[in-house]
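As you look at this complex, bear in mind that one protein chain is not there, while each of the others sits in place.
Each chain carries a letter (A, B and C) given by its place in the written order, and its residues are counted from 1.
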Amino acid sequence: MTDIQEMTDALIEFRDQRDWEQFHNAKDLALALNIEAAELLELYLWKSPEQANPEKLREELADVIGYALLLAEKLGLDVKEIVMEKIRKNGIKYPVDKSKGNARKYNEL
Amino acid sequence: MTDIQEMTDALIEFRDQRDWEQFHNAKDLALALNIEAAELLELYLWKSPEQANPEKLREELADVIGYALLLAEKLGLDVKEIVMEKIRKNGIKYPVDKSKGNARKYNEL
Amino acid sequence: MTDIQEMTDALIEFRDQRDWEQFHNAKDLALALNIEAAELLELYLWKSPEQANPEKLREELADVIGYALLLAEKLGLDVKEIVMEKIRKNGIKYPVDKSKGNARKYNEL
Partner (left out) sequence: MTDIQEMTDALIEFRDQRDWEQFHNAKDLALALNIEAAELLELYLWKSPEQANPEKLREELADVIGYALLLAEKLGLDVKEIVMEKIRKNGIKYPVDKSKGNARKYNEL
């Protein structure tokens, strides 16, 4: 079993033990993902990148990934497939010769 | 090689081909993660859960997971380890007998 | 008429000319607010605070405030009243002697 499947199974089991699937429609899962992303962001508020609390970073990043995996499962998406596909698409949006060493958005290259 | 490592390696390679690590401090990676989470959320704006564009969902969820993996790599975190650890911690915050069938937050159980 | 009322009236008129109130339930308005906040945040991605595009800042901050005003109107809230009330509450959470010169959150003072 892959790591992704192992994590997803554990998340699904946790959800089903608590009879929570009734709340887990895709829109609310996307909301939850955003809320956790902001909790992660809060660890950097008023701080420089190295000042965030390491223990809380572990927890908040885990929460974000957890909801991303639950959303992938709800939508029937293969996580590795969509990530590798997007890397390929980004390769076209951000050709090396135009984007190397600069952080301009693709529509400003 | 695990799926997580395969995806992370591809993301790191993409970043390094473009000499982008100079921009990828943890705080800006957390910002990027939030921005992508909101682009995913936008697919549900004014809509019911089933109305989001499936092709765009694949792309936006992939973007979110991509930045989550880059952030884990930057912070030296093992994705599966932190996710499984958080599921365990959540088990304590959300005991089955208190949380089954309801969506109350842990401080309202 | 106050500035707040003038802006709110213009936003409501814009909404009603387009028959958009059917979409403007409070939850989706909160979603829209978050999406615009992230578009504002994106202007600072990979950048230092002074590098954000000034013209786009005007637009994105206006979008955030626009949805905040629409949400206040939907919820029947008086903007000045809730803001002044929260400043008072924050004064208790952040007493000057404990919070002066530091950015610690109220539960870490």
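Keep in mind that, in the parts below, a contact is a pair of C-beta atoms (placed from the backbone, for glycine too) under 8 Å apart; a residue touches a chain by one contact, two chains touch by 3 or more.
This structure is a prediction, so every number in the text was calculated from the model and none was measured.
Asks: One chain isn't displayed here. Which of the visible ones does it touch?
Replies: The omitted chain makes contact with A, B, C across the full complex.
Asks: Just one of A:I4, A:A32, A:I65 or A:V79 touches the chain that is missing; which is it?
Replies: Of these options, the touching residue for the absent chain is A:A32.
Asks: Which positions on chain A touch the chain that was left off?
Replies: Within chain A, the residues that touch the unshown chain are 23, 28, 31-32, 34-35, 37-39, 41-42, 44-46.
Asks: Taking the full complex into account, what residues of chain B touch the chain not shown?
Replies: Listed in rising order, the touching residues are 31, 34, 45-47, 103.
Asks: Under the stated touch rule, tell me which residues of chain C contact the chain that is not displayed.
Replies: Output for chain C: 2-4, 6-7, 10-11, 14, 17-20, 22-23, 25-28, 30-31, 33-34, 37-38, 40-41, 43-44, 47-50, 52, 54, 57-59, 61-66, 68-69, 71-72, 75, 77, 79-80, 82-87, 89-91, 94, 96, 99-101, 103.
Basically, only the chains that are shown with their structure count from here on.
Asks: Approximately how many whole Å separate the CA-defined centres of chain A and chain C?
Replies: 25
Asks: Report, in whole Å, the distance between the mean C-alpha point of chain A and the mean C-alpha point of chain B.
Replies: Result: the chain centres lie 2 Å from each other.
Asks: Out of chain A, which residues touch more than one other chain, so two or more?
Replies: Counting only residues that touch two or more other chains, chain A contributes 31, 34, 47, 103.
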